[in-house]
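Only one protein chain is missing from this complex, and each of the others stays in its spot.
Order of writing sets the labels: A, B, C and D. Residues in every chain begin at 1.
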Amino acid sequence: MLGYTITQWLFGILSFLAIMFALMVVFTRNPVNSVLYLVLTFFCIAGHYLLLNAQFLAIVHIVVYAGAIMVLFLFIIMLMNLDADTEPQKHIGTRFIAGIVGGVLLFVMVGALRGAEQIQLVQTGSSQIGLVKNLGKVLFSEFLFPFEIASILLLAALVGAIMIGKRDTNINSKETTNS
Amino acid sequence: MKGLFIISGLGILAMLAEIFKFKKLLYPLVLMGILAAYAMNFMEWNNNYDIPMFGNMIRFDNVALAFSGVILVTAFFWFILANDYFEHDHITDHFALVLFALVGALMLTSFSNMTTLFLGIEILSIPMYVLAASRKRDLASNEAGFKYLIMGSFASGFLLFGIALIYGATGSFDLMAIRAFISHANGDLPAFFYAGVLMVLVAMLFKVSAAPFHFWAPDVYEGSPTVITALMSTIVKTAAFAAFMHLFLVVFGGVSETWSMVLAVVIALSLVISNFTAAAQQSVKRMLAYSSISHAAFMLMAILANNRGWASINAILYYSLAYSIGSIAAFTVLYNVSKARNSSNIEAFNGLGKRHPFMAACMVIAMLSLAGIPVTAGFFAKYFVFSVLIGTSFKWLIILAISTSAVGVYYYFKVIIAMYFKSEESPEEVTMETSHVLLLALTALFTIALGLVPNYVIEIFN
Amino acid sequence: MLNGIPINFYIMLSAVIFIIGVIGVMARRNAIIIFMCIELMLNAVNLLLVAFSTLHNDPSGQVFVFFIMAVAAAEVAVGLAILSMVYRNFKSIDIDLLSRLKN
Amino acid sequence: MLVGLLIIIPLIAGLLVFFTKGNTSRTLALSLSVIEFILSLVVLFQFKHNPESQNLILNCSWIESLGIHFAVSIDALSMLMVLLTTFLVPLIILSSFNTTYEKPNSFYGLILLMQMALIGVFTANDGFLFYVFWELALIPIYFICLIWGGENRARITFKFFVYTLLGSLFMLVGFIYLYNHTGFDTGIKSWAITDLYQAGKSLNLSQQSFVFWCIFLAFGIKMPVFPLHTWQPDTYVTSPTQGTMLLSGIMLKMGTFGLIKWLMPMTPLALEKWGGVAIGLAVFGIVYASCIAIVQKDYKRLIAYSSIAHVGLIAAGILSANQQGIQGAVMQMLAHGVNVVGLFLIADILMRHTGTREMDKLGGIRNMNGNFAVLFLIVMLGSVALPLTNGFVGEFLLINGIYQYGAWIAAFAGLTVILGAVYMLRSYQAIMLGEKRDSAIAFGSLQSSDKWVLYIICITIIAFGVYPKPLNELAEEGTKLIMMNLK
Partner (left out) sequence: MIKLVALIPLFPLLGFIINGFFGKKISKNVSGWIASLAVLASFIVSLLIFIDLEEHKEMTSHIVPLFSWINSDTLKIPFEFLVDPLSSWFLLIITGIGFLIHIYSIGYMHDDEGFSRFFTYLNLFVFFMLLLVLGNNYLIMFVGWEGVGLCSYLLIGFWFKNTAYNNAAKKAFIMNRVGDLGFLLGIILIFVTFGSISFDKVFTIASSGSEATVTAIALLLFIGAMGKSAQLPLYTWLPDAMAGPTPVSALIHAATMVTAGIYMIVRSNVFYSMSEDASHIVAVVGVATALFAATIGLFQNDIKKVLAYSTVSQLGLMFLGLGVGAYSSSVFHVTTHAFFKALLFLGAGSVIHAMGGEQDMRKMGGLKKALPITFVTMLIGTIAISGIPPFSGFFSKDEILAHTYEHSPTLWFFGQLASMLTAFYMFRLLYLTFYRKFRGTHEQEHHLHESPKTMTIPLIVLAILSVVGGVLGLPEFWGATNWMHHHLDSIIVQKNPSILNHTKEWTLMAIAVLSAGATIFFAYMVYMKNQILPEANDAKLTGIKKLIYNKYYVDELYDFIIRKPLDGISVVFYKFMDLQVVDGIVNGVGSAVTGISFVVRKAQTGHIGLYIFGMVVGIITILFFTFIK
């Protein structure tokens, strides 16, 4: 088909969609819609993972992001009762400048991210690395330490979230830091 | 290595303390634990040099041990400072969070893989976000935590993008591998590798709060509870510098021409902005925040002199020790003064010289040290930085640093002048716990001792 | 070429998504959206890492993505907790209102 | 070992005095400083008889890895400076006996600590140690001026502090630069003065120029040389009298001493190239400060400006880099130290007895106290360098030295001979002569401590004017050593 393989077609479509949805996340006024667009973006990215033979990662991605994180976001948004009407908007000029700066950043990035042509290709196509078995092996041997230490991270997040979320019984303010 | 585990264990223990009802025991336990970790640290000195741990994820060589030592010493001091901070009901949560942050800090001294770097930064940062916001009813604290979180995560994005690019170019997260790759490539590296290095640089500059990535620091420092600010400006900073140094002196030293000019400009900008803004502050807390930016710039100067090898590392080590101890002393005084006078403004210090001579004297020593006057530790800190930088082509930075540190003297001395030469308006008695008196005496002693015999720190790697 | 697609394309794609995230952070006032945009940036990085992982045929890239996900989850948990606390106190999550600390 | 004692005694004395109260502190401080003076005479004796004696050298390692040593020693130049310090400090302490200061223990303690630092500066043989003492000297004087100073003291002393600190940081940079160039042959870096000399000489012109200006800035500010002087008059006026005496009598000499011993032998090429510029500044400063002194109304401020003029001549003499110039500078440093202490004491006496230093409001004091008039006259004559006063020997040698550098510069510098007479005589006339003025009516007689200080100073002025040989010999010897190093 026009000299492109299916993968290439898929890549094109997924990329286009991912970028489109990403833009929608930024430019939709209603936060709820933003979340939904973000979920869609995640799905596109998961698609890319599949294209790249990272099947397990694709699944985890869907489960963690779309399933857990995004639900959390939605939940908070619902809780705060945010919608298009209450959504505060930046001044149009600010947004315009943000866009310009983003464009310039893109331009600079394009300049900066040259040089990938030189990379030696190791192998193509049917990679096995994305399989659970391979990943698990690496994770529990080479990456054992980070894996273990990540638990500290999660514990810290857990404690932190609980501490912040818990209602105070007394005001623990002996000092004021207002000024 | 073992110290890291001890601290992790302590953190988990702190979590459990609430459940198993040994809250009262926790404080001494933590102090003892830190001492134990320090002892372990000490015993590992020279023992397992160059033995990679866990698939080369983490490596406690002497440099790492030295920086861990600085962090542990500071942490010990900090826990003394913060003893009454833990008296309220969330005691265990706070303990756990601080200890987890400590784990992150120790990882940052010893990482040898991008994964551990990233995890270390996050383990350090996430508890800090929470701790900054820990004063839940206080709007300033809320705002501080929130700002820190947003900007911290944003910076993490850049860090990760940089790591990804470096991974793409080199095919590994292992720092030794990356270093070997750089030296083998002989300058024949893809452009996006350099982009990756620069993005990591930006993220690290954010962590050490160098201009123009410093904006978060003054606001967060000011909004956070004073003890947490003390934590941020000492342990977090030391850890960030250990990481920075490891990355840019050891790993990316081979491509220094990419980043050294950038770093030089950043240092210049930091020196000017921090000192000049600090001079205009009314709040001592905020002034210390800006001054910490200026100190960061000084430490960065040592990194800039990357061709000086061990001398640079020595300089950073010494600087972070001197700065941490000086800061702890300054924050101890600030904490007590603002508690009594209900303000952290400079006026709160008026007449302290009469009211509490000991406290004032220790504050003078701290200020002199931070200003870099001999024979305090701060002087040698600056001296070592100058002496490594003077052999490079960045002599102009020294001139700039000297000029701006004159401004620095201005704001540090403002405190001294307030303490001794302004009559006090508020009659509140300033009192201090015995532990704090001890702490101040200890830090003052350390500051002077380090200034008199800097050998013991400076010759540590020889 | 990975599956017939040049690596450059992936780099560009993730750069674009990353920058869209950056623009979002800059352009929006709603803290939650900003948070989401940061997630977008992280995902761009994830995509890049996976692409490089495949390129180098090295699983560590993908493992790294796991860690990023874990961190992202932790960050989101803490972040949303702080956000809800801020909302409780300020009755808003407009970042422009959070500017008491300045100068 | 003796030299170590010289440094340690004031330190211990200072600490001891901190723990005393009221009048005990000043008595203790005085007696301890007299002991220190006696010790310095012992050192002088030792030096005269056996200059190579181990007693005069102390060298122990301080920071081994950086080649920093706690190395102090006595040579002819430092002997003179130490004598000046130990001689003046008891006088300065004695001169304070008629003023009650709050917290006298801190006041005298700080003076003694200052003495320690000053002796350290003058005896240091290690660049780093020199720098450390240099900075250490700044802190006590800063607090003396700040705590016991007059109007606007916070702003003025701060300006002084920042000014001098800035200068000394540049000096540190210069020294570090030299330090980095030491040990090319041995590979061992060192801060020893001889190694720094060697390192300095191994540099090319542009490197030497960098070092020269970095270090000159510090010394120039300390002295101070035009146009780095604006901290000085305000600080002198605001400081308590004893602070001013320390500043002008001894501390100022740190700059000139440093110039002689530390800067010139290190950068001979730069001296050749830039010496002229520096001399130009110094000489212009002479005329400039003299002129300004002429129109001063406050006597203390007048002395402050006259001090700039004097030190300008000293600096020009030093920078002319010949035997007469440097030797004259050394002699003049000693003389100026004594004279200026006398002058500031007189200003203090005026202030205490009449409540003002404004010359317009004074006059005719000679009618009330002829003794004081004579003492004042002698000190003044010493200051205008009349022959047979101590000021003359130095001034003659200085103009001689400058003349050898350039005849016209010497003629211009020599204007100090005329202008000095103008402002000194004018002020003397305004204060002492003429009919009695209201402010002077209650002048009364001098307190005995003031009298004794003035007697001692006047005796010194005349004794070393008539027979300068003992000091002059040392100055000659020290200068010869420097000249040898200059080659």
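Basically, a contact is a pair of C-beta atoms (placed from the backbone, for glycine too) under 8 Å apart; a residue touches a chain by one contact, two chains touch by 3 or more.
This one's a predicted model, so the numbers in the text were calculated from it and none came from an experiment.
Enquirer: Sort by label and list the shown chains the missing chain touches.
Expert: The chain that is not shown touches these displayed chains: A, B, C, D.
Enquirer: From the list D:K103, D:K159, D:K201 or D:R352, pick the residue that touches the absent chain.
Expert: Looking across D:K103, D:K159, D:K201 or D:R352, the contact with the absent chain belongs to D:K159.
Enquirer: Please pick, from D:V42, D:M368 or D:L433, the residue that touches the omitted chain in the full complex.
Expert: Selected residue, touching the omitted chain: D:L433.
Enquirer: Among D:N367, D:S449 or D:N485, which one is in touch with the chain left out?
Expert: D:N367
Enquirer: Using the touch definition up top, pick the residue from D:I38, D:V277 or D:A411 that touches the left-out chain.
Expert: Touching the chain that is not displayed is residue D:A411.
Enquirer: In the full complex, which residues of subunit A touch the absent chain?
Expert: Residue positions of subunit A that touch the missing chain: 90, 94, 97-98, 101, 104-105, 108-109, 111-112, 114.
Enquirer: Tell me where the left-out chain touches subunit C, residue by residue.
Expert: Per the touch rule, subunit C residues meeting the hidden chain are 22, 25-26, 29, 95-96, 98-103.
Enquirer: Tell me which stretches of subunit B touch the chain missing from the display.
Expert: 147, 150-151, 154-155, 158, 191, 194-195, 198-199, 201-202, 206, 212-213, 215-216, 218-219, 258, 262, 272-273, 276-277, 279-281, 407, 410
Going forward, only the chains that are shown with their structure count from here on.
Enquirer: Return the distance between the CA-based centres of subunit B and subunit C, expressed in whole Å.
Expert: Their C-alpha centroids are separated by 26 Å.
Enquirer: For subunit A versus subunit B, what separation do you get between their C-alpha means, in angstrom?
Expert: 30
Enquirer: Counting only residues that touch at least two other chains, what does the list for subunit C look like?
Expert: In subunit C, the residues touching two or more other chains are 7, 11, 21-22, 35, 51, 55-56, 58, 60, 63, 67, 71, 74-75, 78, 81-83, 85.
Enquirer: Which subunit B residues touch at least two other chains?
Expert: Subunit B, residues with two or more chain partners: 115, 119, 122, 126, 129-130, 133, 136-137, 139-140, 165, 168, 192, 222-223.
Enquirer: What residues of subunit A sit close enough to touch subunit C in their complex?
Expert: Going by the criterion above, the answer is residues 5, 7-8, 11, 15, 18-19, 22-23, 25-26, 31, 34-35, 38, 41-42, 45, 48-49, 51-54, 56-57, 60-61, 64-65, 68-69, 72-73, 76-77, 79-80, 82, 87-90, 94-95, 98-99, 101-102, 105-106, 109-110, 113, 116-117, 119, 121-125, 127, 129-130, 134-135, 138-139, 142-143, 146, 150, 153-154, 156-158, 160-161, 164-165.
Enquirer: Sort out for me which residues of subunit B touch subunit D in the complex.
Expert: For subunit B paired with subunit D, touching residues are 368, 373-375, 379, 383, 386-387, 390-391, 398-399, 402-403, 405-406, 409-410, 413, 417, 420-421, 453-455, 458-459, 462.
Enquirer: Show me the residue ranges of subunit C that touch subunit A in the complex, using the header's touch definition.
Expert: Going by the criterion above, the answer is residues 1-9, 11-13, 15-17, 19-24, 26-30, 32-33, 35-37, 39-40, 43, 46-47, 50-51, 53-60, 62-63, 65-67, 69-78, 80-85, 87, 92-94, 96.
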